[in-house]
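Of the protein chains in this complex, one is absent; all others appear in place.
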Amino acid sequence: MSNLNNIPTPSLWQRIWQGFLTTVGTKQFFRLFAPWVKWLAVLAGICLLIGSVWGLAFAPPDYLQGNSYRIIFIHVPAASLAISIYFALAVLGVIYLVWKIKTANLVAQALAPLGFLLCVISLLTGSIWAKPTWGTYWVWDARLTSMLILAFLYAGVMALFVAFEHTANRGKAAAILCIVGAVNLPIIKYSVQWWNTLHQGSTFTLTEAPKMSADMWMPLLLMIIGGYLLVATLAIYRTNTLILYRDQGKAWVKEYIRGQNK
Amino acid sequence: MQPYFYSLSEFIAMGDHGVFVWSCWAITVGMIFIFIWYSRYQRQALIRQLTIQQARQAQRGSNIKKPSAS
Amino acid sequence: MTNLQVPLLAFDELTVQRGETSLCEGVMLDLTEGSICHLIGANGTGKTTLLMQLAGLIPVLTGDVYYKGSAGVPLQPLYVSHQLGINSSLTVAQNLTFLLNLYGIKPTSADIDEALAWVGLQGFETISSSHLSAGQTRRITLARLYLLTPQVTPLWLLDEPFTALDVDMVARIQARLREFADMGGAIVMTSHQPVVVANQVLDLSDYMV
Amino acid sequence: MTNLQVPLLAFDELTVQRGETSLCEGVMLDLTEGSICHLIGANGTGKTTLLMQLAGLIPVLTGDVYYKGSAGVPLQPLYVSHQLGINSSLTVAQNLTFLLNLYGIKPTSADIDEALAWVGLQGFETISSSHLSAGQTRRITLARLYLLTPQVTPLWLLDEPFTALDVDMVARIQARLREFADMGGAIVMTSHQPVVVANQVLDLSDYMV
Amino acid sequence: MTEHSDNIAPRSISFMQLWRREWQVKQQGAVQWLYPLVLFLVIITLFPLAVGSEPQLLQRLGVSAVWIAALLSLVMGVDGLFKPALDNGTLAQLVVAKASLPLWVLIRLVIHWIFSSGIVALLSLLAVPLFQLSWFETGILMASIITGSPMLLMLSAIASSLTLSLKNGAVLVPLIALPMQLPVLIFATGAVDLFASGLNGLPILALLLAGSIVSVLVMPWVISVTLKMAWLN
Partner (left out) sequence: MTEHSDNIAPRSISFMQLWRREWQVKQQGAVQWLYPLVLFLVIITLFPLAVGSEPQLLQRLGVSAVWIAALLSLVMGVDGLFKPALDNGTLAQLVVAKASLPLWVLIRLVIHWIFSSGIVALLSLLAVPLFQLSWFETGILMASIITGSPMLLMLSAIASSLTLSLKNGAVLVPLIALPMQLPVLIFATGAVDLFASGLNGLPILALLLAGSIVSVLVMPWVISVTLKMAWLN
């Protein structure tokens, strides 16, 4: 049996690739990012606190909407994060399916409920805001509807993650759904431009200076940055929980658990 | 920098829009804190469970093969 | 203890039939307590059909069945068929508990553990039934045999109970069948494998129309 | 006629696994043309899982499989499992035709008749498959064995092919297995019943983790 | 000979045990109860999307939209109500062990109802903001769902049991059930309309309630008789 012993030697690139794959392994992810959680949390807290106080107490009111516009400081970060997180899920899905990097799938699983939560927050704050400005809690306007659809998409993704929790297929189905569902993102993003709607167009663009006064957009920017930091914190923390669960049989987890109980 | 509101009651009232603004803030902060608490709870519950499991394994010290708990 | 005059189960000129097609006619049997009757016949003879009639799933249209001396099909026998009565989304223990509840038994968790250990499923209590091999799935249903006594149900109707089981398990089941019969139960079973503990054979081929 | 240097199917240090749980490790086998390998092991050892891996339904993650000398799982083997591939709303002949079509065979109606007669289902061609007994249903799938030759598919993977079959049919199938092996085919099969025609035994219990 | 309790009714499975089992079967996914919620919202969303966002129009369609959602959520799972139990042998075990089949049927249907119409009835409150219905109208809508849907479910269930032993019975279920359900739907939406236009719709609601009560009392028996014919095909 000559050919049974004839193991092909891996090429250099294969070895480099293998090396890369091991660095994004679950253990490495845990080791690398666990210490960040504290610092990210502190930073996020500072940003959000300053942003909130500034936005609520110091910023001048909008000449049209009065003080109700202060909802913007949570509405916009929540909405924009909800969209970004879904995009991240799609990207992570591709990474998981194409390069078979398990950590990507765990990050996605950790992020999905967070995205759903933010989507629900943006819907709730939006509809509360709608009452004083448009006189009703809900209109079937393109942006609102597409945001609702995003919430449904999140619900589907979460349902799939939960349903496959205990199988070898974990996350594959959800990854595929994230990718297929991502075609909706442009529709949500550009619904305001495609259809004439009640909802506000973009204020922040990369090409133009913001039309708001600095006292309004500065706290908003702080809130957005704080929001992203908070999401990063929670994503790392939750991913690490999933890693501990997934790798509970491994020696390094046992070691870690022993360390925790000292 | 100047605070926009002169008094606390004014700050709470926010013109006529206090209800809307504060309910938004309450909902958001509440939900996010519950989420953070839940994430922490999950981690702690897992660590507790794994600790118990380890203690049991150590105690038995045998290698009875159990099907994976999946 | 047993009254040998009155058989536990008897047929007289029974017709095995499904709808309007008769498969076997004039089938006769006397089954006393302590008997293990091996029902044989080639594929498609009507063995499963006969057991379904005895279990009360298909009506007996021609001929008589006597149970404990009075006319009528058996009351609440144990019936093990190809369809195991197992819901694949429940755990092993949940399924077994339900199958025992059906006979008015409230198994303690020690009972369940013991019965599952008997069929070699110790440690599988909380595993979903869909994550088992062919033989293991059948073992869940067969774990009942360990806990059922003639006081609960004196008649067992078993349709190919050895399917997919390994040799050890087949031997253990056979031993249990003997034990049950000795305690005063009676068994009608089919199998295309030899049943060494059987003390009675009914060949349905003899009655085919 | 056969080249004895290159086995038809070989494993080297194969791990039988489902998802992340390994069931058996380091399984070795060399299967030449003319071999009938009887895979044995208690319930839940991993026999079905191994056959599914060979059939290409579950990936082989650790260890190597060689088919006709080159690495990879077999191309288009015959696979008979507990799930028979029979749609109960189609007739017997329609089901058999489909199962043969899958291997690029266009059976004439004489072929179908002959194959069904071989499994004792003559006259059942236009009967709905749901109206058959347990053994008869399995016979539909097994009727393929009569028409498949090593030219079409040199490797058969049979998971408990004798389940629910009567003694005559088991004997007939075994004779056919021998015939197929003698024509240059190879067979891997599981069964908890003795397989007298097997000339090789692989006991998975030896490799359990 | 020790008389083996010949004349005593056989001891069989109790109500609580049956209930626990059916609950366990339904419970598998802990988030199960979320599905009807999302499904309801999605179906509700279909209407404004297809019809356009005029509040006036939506207000008029609100009641039908909620009712269609209720109907669909009832009908959707209904072919899985008895078929799996037949296929996996549970039904045979119940029959052989002389369990009370009507009781089992009732328990299964009650649990199915809770997770479909029951939740939809609760969710119909969402029609207030989404379709700008008034609270009063929504209350009536809720009442009409609660009184009407048991009858709808029973009709679906009998259709489902009738087609049980057929090979592709599943397709037939809505076919048999829907024509019978249509009148219920018409009455129910009619009642809400009457109230909305200031008239008294109570007699119609009472009629629906009576129909539901009768069918809940009678149908489990009819269904269990039908179920027992499953092996006769």
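Chains here go by letter, A, B, C, D and E, matching the order in which they are written, and residues are numbered from 1 within each.
In this section, contacts are C-beta pairs under 8 Å (C-beta built on N, C-alpha and C of every residue); 3 or more make two chains touch, one makes a residue touch a chain.
Everything numeric here is computed off the predicted structure, so don't read it as measured data.
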| item | value |
| --- | --- |
| Candidates E:L185, E:I204 or E:L227 - the one touching the absent chain | E:L185 |
| Interface with the unshown chain - residue positions in subunit A | 145-146, 149, 152-153, 155-156, 159-160, 163-164, 167-169, 172-173, 176-177, 180-181, 183-184, 187 |
| Those residues of subunit E which, in the complete complex, touch the missing chain | 28-29, 32, 35, 38-39, 42-43, 45-47, 49-52, 57, 60-61, 63-64, 67-68, 71-72, 76-77, 80, 167-168, 170-172, 174-175, 178-179, 181-182, 185-186, 189-190 |
| Absent-chain interface as seen on subunit C, which is shown | 88-89, 128, 130 |
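Keep in mind that, in the parts below, only the chains that are shown with their structure count from here on.
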| item | value |
| --- | --- |
| Geometric centre: closest chain by C-alpha means | E |
| Distance from subunit C to subunit A - Cα centre to Cα centre, in angstrom | 57 |
| Intercentroid distance (Cα basis), subunit B paired with subunit A, Å | 17 |
| Subunit B and subunit E, separation of their C-alpha mean positions in angstrom | 37 |
| Sequence positions of subunit C contacting 2 or more other chains | 82 |
